[in-house]
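For this depiction, one protein chain was excluded, whereas all remaining protein chains were kept in their positions.
To keep things simple, chains are lettered A and B as they appear, and every chain counts its residues starting from 1.
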Amino acid sequence: MTSVLVKDLSLSFGAVEVLKKLNLDVQQGEFVVLLGPSGCGKSTLLNCIAGLLDVSTGQIFINGKNVTWEEPKDRGIGMVFQSYALYPQMTVEGNLSFGLKNARLPREEIAKRIARAAEILQIEPLLKRKPAALSGGQRQRVAIGRALVRDVDVFLFDEPLSNLDAKLRAELRVEIKRLHQQLANTMIYVTHDQIEAMTLADRIAVMRGGLIQQFDSPQAIYNKPVNRFVAGFIGSPGMNFLEGSIAAGPAFSADGVDVPLARYDFTATPVAGQKVSFGIRPEHVALNSGADWPFSARVKVDVVEPMGSDTLVWTKLGSHNLAVRVPTERMPASGDTVDIGFDPMRASIFDSGEGGRL
Amino acid sequence: MADAVLTSHPAAGVEPFGPRPRRVFSRRNIFLYGTLIMVSLYYLLPLYVMIVTSLKGMPEIRFGNVFAPPLEITFEPWVKAWSTACTGLNCEGLSRGFWNSVRITIPSVIVSIAIASINGYALANWRFKGANIFFTILIVGAFIPYQVMIYPIVIILREMGIYGTLTGLVLVHTIFGMPINTLLFRNYFASVPEELFKAARVDGAGFWGIYFRIMLPMSLPIFVVAMIIQVTGIWNDFLFGVVYTKPETYPMTVQLNNIVNSVQGVKEYNVNMAATLLTGLVPLIVYFISGKLFVRGIAAGAVKG
Partner (left out) sequence: MATETSKRPNTLFRNLNAKIASLPMIFTALVVFVGGTVWTVVYSFTNSRLLPRLQFVGLDQYERLWSTPRWLASIENLMIYGVLSLIFSLTIGFVLAALLDQKIRFESVFRTIILYPFALSFIVTGLVWQWLLNPDFGVQHFVRGLGWETFTFNPLYDQSIVIYGILIAALWQGTGLVMCLMLAGLRGIDEDIWKAARVDGIPMWKTYIFIVIPMMRPVFVTTLVIIASGIVRVYDLVVAQTSGGPGHASEVPAKYVYDYMFSAQNLGQGFAASTMMLLTVLIVVVPWAYLEFGGRNKRG
């Protein structure tokens, strides 16, 4: 069942088109992450769903009801903000109850809901404190609690973890995931952090320039990006791209490198001579593995970047830089000559012009 | 070897070690503090002269010099300035002007700040179409000489039947305090994280709900700043007091000027200075109590929208 439906949504600020006839369909209980670089319109889209921004054209449905013109409070949503947005002069309890009091709920009901939210989020000891006396992680918990007490079907998160340090971010990420499993609400979550997106989402909507580029499971987005933008945006370190063209066979050819593509799963028919980008992730290239790869080459190591558990090895394939990710214990030294190999099945090939996947 | 290098340093008798030596009476410090102290003395001089003059008797003023401290301290000039100094035929002293100014300042400050803060809030958080046009007019209007608008306002007040009344003057102060204070509040509310406002909307609070429950409790400092601007500004006003009130309700500044610059009678400089000090006392007290906030208030005038 559809929980949130966005139909042909456009939004312009003056001459600037922030969202361009965008469509999005979120299922009941699904965790959807809106992911993209800054300025791609992801937060704008979330604010439109919340009713905090007026749309230029298009419609928004929540639980089958057209809420395009509804006030935020009437949409059945709760929202968590990046800066927590806690009311500084109210206690935690006051923050949690403010919306319920505005909705004129009976006092017992308010107390019941606050107790439940405080229990779920383990913030009972903090209820009488003011936000200034809380740590960043506690504040964000209270902010989530404020959405929780509203007892709504849809939770909207606007980069909720961006203001926290790396360690806390990882902790709260797990907690949000746990919360989702426990409540089974629909959650729409905006972030620019791909780790958050990959770990949390049932489906990720990768956005760019006011449009959704790809809306799919994290695995599909990682393994089969639909265009060069998505391929380059997802993954860290980023995908290697070799610029070249399709040769007969079919094969990929670029100054001295020829990769047979017999095992590659084409989604469109390749034309010989077509200019393409050949993308392969650093973790999909093997180094000195001894195995027999459909493609292999002997290259020299330029630079070695140890990153802890993994090491990034920079080599040159033809005239292109190529990064290879290897476990640190098998790290070569710079200047070494090594063998590399990969399976073209794991690669992605994009048209050089349009950028679409072949 | 290392030792030898260290100890045989040619230039300095003492090896540089630890913090660089700093002399308290360096040329730079003497120049710096000397200049600042001279400047401070210059700025304090008029206040000092006011005080000593107001504490002297007239004979001492006539034969001594202005900078000399009083030989015999007398508070009579203060008493006279407060209760019996004459303006024209009226000899009630400055006290009448003082109470008039109090009666003018309190409602003017309250009304002007209430309206300006709501304006600023509406402009920062509820931008409706055309709001910025009115705001721009307001800011540009702040630079229009008052003289251009004085007479039309006389007509407006007369039509409303409040020309020459306290209500009329309160309205005038509200109008002319609006640009700077609206700007002040607008900038302050605009600096409040927008997400707070969004959160309150999701929580179902409306225009007044967010104003009274969220914004107002958060912005006490800026209300204090606005109060400082308004109290000193309205207390110090002369032009509006002269134009829009009658002699019985003249504010303190107008009455002070009438007392000091009246051509009748013998000039009593000690009484004049006591009266001048009395008039300056309220803004001076506000200034010395408020300290940093006062600076913030006047700097707010320079903050561009």
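Assume contacts are C-beta pairs under 8 Å (C-beta built on N, C-alpha and C of every residue); 3 or more make two chains touch, one makes a residue touch a chain.
Predicted model, so just to flag it, every value in this text is computed and none were measured.
J.: Determine which one of A:65, A:178 or A:330 touches the chain that has been left out.
T.: A:65
J.: Decide which residue listed in B:16, B:59 or B:145 touches the omitted chain of the complex.
T.: Answer from the full complex: B:145 touches the omitted chain.
J.: Check the options B:79, B:175 or B:293 and report the residue that touches the missing chain.
T.: The missing chain is touched by B:175.
J.: On chain B, what residues meet the omitted chain?
T.: For chain B, the residues touching the absent chain are 32-33, 35-36, 39-40, 42-47, 49-50, 53, 61-62, 65-67, 115, 118-119, 121-123, 126, 128-129, 131, 134-138, 140-141, 143-153, 155-156, 174-175, 178, 182, 206-208, 232, 235-239, 242-243, 253, 256-257, 260-261, 269, 272-273, 276, 279-280, 283-284, 286-288, 291-292, 294-295, 298-299, 301-302, 304-305.
One rule holds for everything that comes next: only the chains that are shown with their structure count from here on.
J.: Chain A to chain B: how many Å between their CA centres?
T.: Distance between chain centres, rounded to whole Å: 54 Å.
J.: Write out the stretch or stretches of chain A touching chain B in their complex.
T.: Against chain B, the touching part of chain A is residues 47, 50-52, 71-73, 77-79, 81-89, 98-99, 102-103, 146, 150, 158.
J.: Spell out the part of chain B that touches chain A in their complex, as residue ranges.
T.: For chain B paired with chain A, touching residues are 193, 195-196, 198-205, 209, 213-214, 217-218.
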